[in-house]
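Worksheet: one structure, shown below.
Rather than the whole complex, this shows some of its chains in their spots.
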Amino acid sequence: MDTPDGGRVACTLEYTVDTPSEFVFQIAVTTGRAVHADEELSVTRDGAEIGAEVVPASHHGGRQHLVRAEPGALRVHYAAAVRRESAPPRRVSAPARVQALRPSRYCPSDRMGGFAARMFGGTDAEILRDVTDFVRGHLRYEPVSNATTDATDTLLAGAGVCRDYAHLVTALTRASGLPARVAAVYAPGLSPMDFHLVSEVAVDGVWRIVDATGLAPRASMIRIATGRDAADVAFSTLLSGGGLTMTHMEILAVADGDLPGDDPQAQASLR
Amino acid sequence: MDTPDGGRVACTLEYTVDTPSEFVFQIAVTTGRAVHADEELSVTRDGAEIGAEVVPASHHGGRQHLVRAEPGALRVHYAAAVRRESAPPRRVSAPARVQALRPSRYCPSDRMGGFAARMFGGTDAEILRDVTDFVRGHLRYEPVSNATTDATDTLLAGAGVCRDYAHLVTALTRASGLPARVAAVYAPGLSPMDFHLVSEVAVDGVWRIVDATGLAPRASMIRIATGRDAADVAFSTLLSGGGLTMTHMEILAVADGDLPGDDPQAQASLR
């Protein structure tokens, strides 16, 4: 797979806040080892900078930003220029492996073991390929899901959006005995542009990225957050308060150089 | 399909009743048109006959027996010699068709439309064949279900008993647009002997019987009750009271003459 050497990402989120509230945002890219970023984050209320507290995420070096907002116009802006070095794919650590085998809110793999056993088998690489093909063929890309939809609902409905594709791939591979989790990413080439969710599945000790939607090349994706499912990696989570309305959302993700192609049959990893 | 001309069935149910209770039993065969029965029903409490009220079932000529029992030893015994005449398969009436397309408690076809559309297609006969083959291959015969298990649970678990096979066939054909329901039957040849549940699916205007378990020949089965799912055809339902324990259950079903073979690929109907 052809590897671009970086990209630029940005997002702007605007809210009207009516009562004092706390939020956590997960919008900053995950850096480390082979990924570096020149980044800026600005959080303003009625135009005045109010700052954010950095809170480590539970997985894999991610960062969350905790914001305490009084009533007013809240604006969160993040931008980064990302440079990436060539690096071997990330190996699966023992704690990550154990955690990625446990059932989670939207990927209840404990309920799907029989279905997975009847439908998929063979080596781990074959299971990964067959689950990906199954999900790609089984789902229609339609906005039929809501915030409480889990992978079993999606399997039955035969439709969903990127969140649902990622949950179904994750749940079925996990139910087949492969460690599996999700990653929220900036995805250059995605149209319309939005935050994107993909699966990471452990095969032969290495995390492999799966995007059954096929909507953007995997090689250009830039990791934001890693978790068991969407519950862990939401771009915005209300912690306390409430009474807010999102008024504007804008996301940018551009690869340096040409957008690479993506061969769905080839394995790829997220750095 | 070779058609035996009848059979003998019987069942004995014994309970210890601790508080005054009402039950409905569905254990008498459905007669009419081409099916006749010489039958006896006895309901005793501590050895004294207490009788039962006949309550019509909502589907297809079935009979329920309502029993009011004071504390004591309750015994229900039913036996019948069934004679059947050759008859064309039963045609699907308009009211039965409409009812058999509606979702029900254990066959929530409204949740499974997408799954069914992706997995099955073609003519009604092809859908029936493919759903039957899928369920036969997908399920292991194991007692993993309980009284609240529905067809979506069974699809995910990949296992179940006759109730679950019938619910999954019914739900998937119904979700594919075919009218589908269940029938509780006496099933000569079943081992171990028990009440049995099968599906009836409308194809080309005729009710076809499906038993994806393949545990007994369809031609010998004798209908007890017909309904949308197991909720309608339970052999015993507590209406009021409670505090009872089943202490004994014995079921007999014998075909007149040799037990016929059953070609799973052939269509068959229940009279």
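As written, the chain order gives the labels A and B, with residue 1 at the start of each chain.
Keep this in mind: a contact is a pair of C-beta atoms (placed from the backbone, for glycine too) under 8 Å apart; a residue touches a chain by one contact, two chains touch by 3 or more.
Here the structure is a predicted model, which means the values were calculated and not measured.
Novice: List the number of copies present in the full complex, noting that all chains share one sequence and 2 are shown.
Specialist: Here the complete homo-oligomer in the file comprises 4 chains.
Heads up, the rule we're going with is that only the chains that are shown with their structure count from here on.
Novice: Note the rotational component of the Cα superposition from chain A to chain B, reported as an angle of 0 to 180 degrees in steps of 5.
Specialist: 180
Novice: Determine the centre-to-centre distance between chain A and chain B, using the mean Cα coordinates as centres, and give it in whole Å.
Specialist: A distance of 47 Å separates the two centres.
Novice: Using the touch definition up top, name the residues of chain B that touch chain A in the complex.
Specialist: The contact residues of chain B facing chain A are 111-115, 117-118, 137-138, 140, 152-153, 155-159.
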